[in-house]
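Every protein chain of the complex appears in place save one, which is left out.
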Amino acid sequence: MVDLSVDLGFLKLKNPVLAASGTFGYGLEFKPFYDLELLGGFVVKGLYLKPREGNRPPRLVETPSGLINSIGLQGIGVEAFCREILPELAGLKTAVIVNVCGEEEDEYARVAEYLGRHRGIAALELNISCPNVREGGRCPAQSPEATHRTVKKVKQVTSLPLITKLSPNVTDITAVALAAEEAGTEAISLINTLLAMAIDLETRRPKLGNVLGGLSGPAIKPIALRMVFQVARAVKVPVIGMGGIFSAEDALEFMMAGAAAVQVGTANFVDPDACLKIIRGLETWAEKHGIKKISEVTGSLQL
Amino acid sequence: MVDLSVDLGFLKLKNPVLAASGTFGYGLEFKPFYDLELLGGFVVKGLYLKPREGNRPPRLVETPSGLINSIGLQGIGVEAFCREILPELAGLKTAVIVNVCGEEEDEYARVAEYLGRHRGIAALELNISCPNVREGGRCPAQSPEATHRTVKKVKQVTSLPLITKLSPNVTDITAVALAAEEAGTEAISLINTLLAMAIDLETRRPKLGNVLGGLSGPAIKPIALRMVFQVARAVKVPVIGMGGIFSAEDALEFMMAGAAAVQVGTANFVDPDACLKIIRGLETWAEKHGIKKISEVTGSLQL
Amino acid sequence: MVIDRQARLVEVESWGDYFLFTLDSPEIASQARPGQFLMIRVSETTQPLLRRPISLHNAEGNRLQIFFQVAGEGTRLLSLKKTGQFLDLLGPLGKGFNVRPEFREREIFCVGGGRGIAPLYYLGRELRAAGAQPVIFYGGRSEGDLPLRYRLETAGFEVLVSTDDGSAGFPGFVTSLVEEELKKRRPAFLYACGPDPMMEKLAETCRREKLPAEFSLESIMGCGFGACWGCVKKIRRDGQEKYLKVCQDGPVFSLEEIVWQEREHG
Partner (left out) sequence: MVIDRQARLVEVESWGDYFLFTLDSPEIASQARPGQFLMIRVSETTQPLLRRPISLHNAEGNRLQIFFQVAGEGTRLLSLKKTGQFLDLLGPLGKGFNVRPEFREREIFCVGGGRGIAPLYYLGRELRAAGAQPVIFYGGRSEGDLPLRYRLETAGFEVLVSTDDGSAGFPGFVTSLVEEELKKRRPAFLYACGPDPMMEKLAETCRREKLPAEFSLESIMGCGFGACWGCVKKIRRDGQEKYLKVCQDGPVFSLEEIVWQEREHG
């Protein structure tokens, strides 16, 4: 029997596999496919204070081994979430993590504060890295200073553990990670999507209603893995890796590179039971390699 | 008959398709496949002052719809190039562009100066964006200041037109492009490869001898296209777009986004006659769409 | 809603670019309703990455049928599957057509353009079972684009065909054929599935004629089961216009709910 549990310090997970925000709905969408309690946890879709309409369609384009999305964080807002959805999730024996959004720095704090008053939330994930809601795809996670300020503000208003989610659209990902760590984040997750574009030759217009979008899926895995490797060597807090994870083997690469846990995003669309398959695959791999505790894999890369 | 020629101001090309540096050898490798004079031009592999051994193998890893390389600019050096190769290229009726490298800023200038004393070179492409030769994948094109300084130094020692090649591993690609423009570059080319990594689960070691490498191919096209779009709107000098171009349709997307010409890289490995196919595809597409001059496509994207 | 990774392809019929697959998938077949769809895995590699949405053309006993046209790489790969191979299906998905008791003994127009004909066979069967009289309109560019004509006719449906080039049936758009028929008879309801221009024209006609209708919409889909918010269209519901999910709240919407947007990109 392999021990799949991982301890992030502020949070114990029964296994290192979390479903990524924006790809797992509010969790309930996946109930027809498997028992959510089998997951290490899941991160619900990003929430603002108010309901959001989201971006103009088309919102998706497929690209070679990848997917560009420009959803623009359509959602019901934190109040409706706490009223209508959270009660259904709160009893689950798995880590429910809420992805926190904000138009400006203060909104992040207000959403976090609101959520902090409710039960059933294991941690907050601070989404300062969505490329789909600001002009030109900009986001706070592109600046160490803005990252530091936002994390700090949120830490002041909630005692829930905080995972700060970084953007890959930066020159030096470690600088941003260190800023988040300094400001007191309990963990770092990365990567969000890469700012991208596609053009329709017939109409000569962008394929996405919002012009730019975020690239995810297997195409970005090599970039994500590099960034997780760099960040894990730079910070002391646990790192949660993601970007194109479609198999247990992919997840293991991220763990070897230094991730304590992983998130699975786009794969959930292709195979609704992707997380489950990955958890089982981790177990099989560990058994085959005589590994007793999966957490031993974290950072085991040899240079 | 479609007019495929494009005028970059400092250089007229018979068509907008150039073979990209590092993927076309010194040009001669492609002679068995077609007449090099059919090309708009080609960029030879990056050259330093001295011969270079390159990085430790393995140097290549395939990833979903992509390729990571860590060649490390193995090459014969600028002297041997001018002595042994250039005479064979100089007579060709196509634009021969030389990719200029340097360990530090002064070396770029010395390589450029040396090349400036030879005939048969249409332009220099300043490779300040290779992720495979410095610690942690860093390069001058990650800083507007270093970019400005390097371009300026090179401009002082040569009258050959200069194309500055940018790195995608930055927060704000337009800032770097503007710095290069300010320092006097005649054109901007982008993107070089994205810093990436892959891990071998069995050995628990990086798959590349050099640990990190640069990702190219269709996987990165959506990111490259976005950056070309951003840069073309920011600068006045012509932009040469590349990153995952495998078909005439891909090339057209880059042109609509603002590229005056394109470069074809990794595709040359898969189909040695990729550039030729793309040139023919451009012609067919233009005919079908009643376009008389291909250069009309540049920047024709509607928002 | 289930994942069936072992749906055996038992029969393939094809006409040029058009394919009719018969699949063994007891669990999905037992839950299916007309207007619902499947998400089908077309490749074992990461390219193309996503499943492809394809309507249920029919479900009977343990069997499903789909009818599709090769539109790009994904449907091309699907078309290469051979009898005996297994397909990986997710379904049935979405809300289907609503067949109402008051349709009994009334004529119901079912209008399909091109591949949009796919769900109307199943719908026609359901209408007939409910005692209604389906009239199937089938429009295509040319005679070769009407491969299901014979199948629909032999199933005993009244089938009216049109071709843009006049090579078969009514010469002109299927929407004009519907207009012509409306001069002659008054159906109780209209169902439609087809390309955007056809749908917009039909919407106009229905509004003018005050003919209640349901339209099956297409949209690029990330997941097909409500998890990605990628497939939305603007819908008027409960007095508000909002982006609803085509995969979950649709693909069938009632005509008056649909907000026809200025032409979307792409």
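For reference, chains read A, B and C in written order, and residue numbers begin at 1 within each chain.
Following the convention adopted for this analysis, a contact is a pair of C-beta atoms (placed from the backbone, for glycine too) under 8 Å apart; a residue touches a chain by one contact, two chains touch by 3 or more.
Keep in mind it's a predicted model, so treat the numbers as computed, not measured.
For the chain that does not appear, the touching partners among the shown chains are A, B, C. When the omitted chain is restored, the residue from B:P16, B:G41 or B:G66 that touches it is B:G66.
In the full complex, subunit C contacts the hidden chain through residues 43, 45-48, 73. Seen from subunit A, the chain kept out of the figure touches residues 64-65. Residues 22-25, 29-30, 32-33, 45, 53-54, 56-62, 64-67, 69, 71, 74-75, 200, 203, 205-209, 217-219, 246, 266, 268-273 are the ones on subunit B that touch the missing chain.
Simple rule for what comes next: only the chains that are shown with their structure count from here on.
Between subunit A and subunit B the centroid-to-centroid distance comes to 34 Å (mean Cα coordinates, whole Å). Each chain gets one centre point, the mean of its Cα atoms, and the points for subunit B and subunit C are 47 Å apart. Residue positions of subunit C with contacts to 2 or more other chains are 46-47.
Those residues of subunit A in touch with two or more other chains are numbered 61, 64-66, 203, 205-206, 217-219.
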